[in-house]
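Here the complex is missing one protein chain, while the rest keep their positions.
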Amino acid sequence: MKNYTSIKDIDNINTWIQEAIKIKQNPLYNKELGKNKTLGLLFFNSSLRTRLSTQKAALNLGMDPIVMNVSGDAWGIEFGDGTIMDGNTAEHIKEAAAVVSQYCDIIAVRAFPSLTDKEKDESEHVLKSFVEFASVPIISMESATGHPLQGLTDAITIFENSTKKKPKVVLSWAPHIKALPHAVANSFVQAMQKMDVEFVITNPEGYNLNSEITKKTTIYHNQKEAFKDADFIYTKNWSSYDDYGKVLSRDDNWIITKEKLGNAKFMHCLPVRRNVVVEDVVLDSESSLVIEQANNRTYAAQLVLKKILEDNK
Amino acid sequence: MKNYTSIKDIDNINTWIQEAIKIKQNPLYNKELGKNKTLGLLFFNSSLRTRLSTQKAALNLGMDPIVMNVSGDAWGIEFGDGTIMDGNTAEHIKEAAAVVSQYCDIIAVRAFPSLTDKEKDESEHVLKSFVEFASVPIISMESATGHPLQGLTDAITIFENSTKKKPKVVLSWAPHIKALPHAVANSFVQAMQKMDVEFVITNPEGYNLNSEITKKTTIYHNQKEAFKDADFIYTKNWSSYDDYGKVLSRDDNWIITKEKLGNAKFMHCLPVRRNVVVEDVVLDSESSLVIEQANNRTYAAQLVLKKILEDNK
Partner (left out) sequence: MKNYTSIKDIDNINTWIQEAIKIKQNPLYNKELGKNKTLGLLFFNSSLRTRLSTQKAALNLGMDPIVMNVSGDAWGIEFGDGTIMDGNTAEHIKEAAAVVSQYCDIIAVRAFPSLTDKEKDESEHVLKSFVEFASVPIISMESATGHPLQGLTDAITIFENSTKKKPKVVLSWAPHIKALPHAVANSFVQAMQKMDVEFVITNPEGYNLNSEITKKTTIYHNQKEAFKDADFIYTKNWSSYDDYGKVLSRDDNWIITKEKLGNAKFMHCLPVRRNVVVEDVVLDSESSLVIEQANNRTYAAQLVLKKILEDNK
């Protein structure tokens, strides 16, 4: 594996999960692997879990993390081809990516979508530009359309907490006050499609995700019906995909309650708005896996870094 | 000791001072103690000395520091209980503290007071929330009502520079253009109350600190009287406590001059506004201990980290 930019880069999710669990049991086992190697973490957007867990993962492998908030610390980056750069951007991605490759052995990038220009977002111009113009491996720390470190984390967490051979996993849309990206939901869908689970999605009409990603996965517009016999309920808001980036309605009826959860485990990538997306009582219960998901972010990142370090020696 | 959030956490200030001085003489002696452990430094507010000295202390112990400016780098944090989070905050402290605990072995937090809501500030809701919801030890890097790393530093510096068995130490209010917190003054008072010194406070009327902290310590409203035979004059501005957070008057007569200082040593936590709080000639003289205070910040932090690492193995 050269880059890790999508759940599609996982060749066998079951062996990946096994390896991640081995890392979790002994996180410092490969402390020599990344010695004298630097991981550059470039943030075009805010980050808490990803920022800390990816650094922690790098440190566990003996790497030196170097963090940069691109917008605040450096210059506006231009991604257009052939642009006459007489506006607000002062450095082209062609140079920026090639230059950072001189100092970092692996580059991890976070760049959210605009949610206004569907075509541009779907082109993944930021992430793809790094892949194209950097000379070192690229890891997505969430891009316009995917969050593959989160998706891998979620697969690990479901495996660890499953008591059945083939659990039922539901991805449920939830209300929110702002227009949010589809990245987490997309990567979760793709991860579940690779696992041996019964997987369905539920969301209000108008909120179907990109059908090229959901493929044959069943989508219910009736949340109650979807939740029947669920073992895991993964909740996440996203803005409309068809009416791109729009908040069609807040639909407070879709909030996750203790009653709706039943015996299922509750999952969310965080940050989560309490009592908007989900009730306090759910998050504060033993049924919530959100902190363990955050914990597994370290091991997902460490697995990806380990694979890249081993494959690019 | 699990957490270090107040001068009250110091069980015996004399043995602490002795141990800090031993660390200062050989700062790398415990380089193995913090190996493979991370210190998360979370800043809700600006910091220079604390930011650098706490990192340096962690490095001296072999720890890996991870720094985050919470507001700029991540999300708005909600501290309210039961809040419907449909406003500006995107992540609750319950999750934030628990999540950061997954990546950091110790969490250090800086969070200044509002100076507008006395009750809220005195509840120490930020610091206390971290203590409550984190699963790892918490260190205060200055909270609403205390700055215990500074107070410990000041105790060390006074001990080192004292030529008497029981020196006279004066805490003097000084003028300033902005409303400043009471944290440094409070922790200094508490530290001096634990030491074998003659300690008095002097401030204009209306500027008395919280009487639950000053207790029986004598407060002079006449600066000259207080300064008589002083060995150490610790200067600091604070806003009114009674008329909470207000600047009652600039009172330029309270500025520290060479004449007022006499043979005493001058102390200040920094940053200090020259020629507002104190005259240039004082700061630039041999009587000023401010740079040595800054130096001792490293050893105060290192002592606290060492104790926590040893007690939480």
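By written order: A and B. Residues from 1 in each chain.
We adopt the following convention: contacts are C-beta pairs under 8 Å (C-beta built on N, C-alpha and C of every residue); 3 or more make two chains touch, one makes a residue touch a chain.
Just so you know, these numbers come straight off a predicted model, no measurement behind them.
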Exercise. Among A:10, A:23 or A:100, which residue is in touch with the absent chain?
Worked result: A:100
Exercise. Where the complex has a chain not shown, which of A:27, A:40, A:113 or A:245 is the residue touching it?
Worked result: A:40
Problem set entry | Touch list for chain B against the chain that is not drawn | 28, 31, 43, 46-49, 51-53, 55-56, 59-60, 69, 72, 177, 270-276, 280, 283-284, 290-291, 294-295, 297-298
Exercise. Which chain A residues would touch the chain omitted from the figure, given the whole complex?
Worked result: 36, 38, 40, 64, 66, 68, 72-75, 78, 82-86, 90-92, 94-96, 98-100, 102-104
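Just so it is clear, only the chains that are shown with their structure count from here on.
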Seminar exercise, completed: chain A to chain B, mean C-alpha position gap in Å, rounds to 39
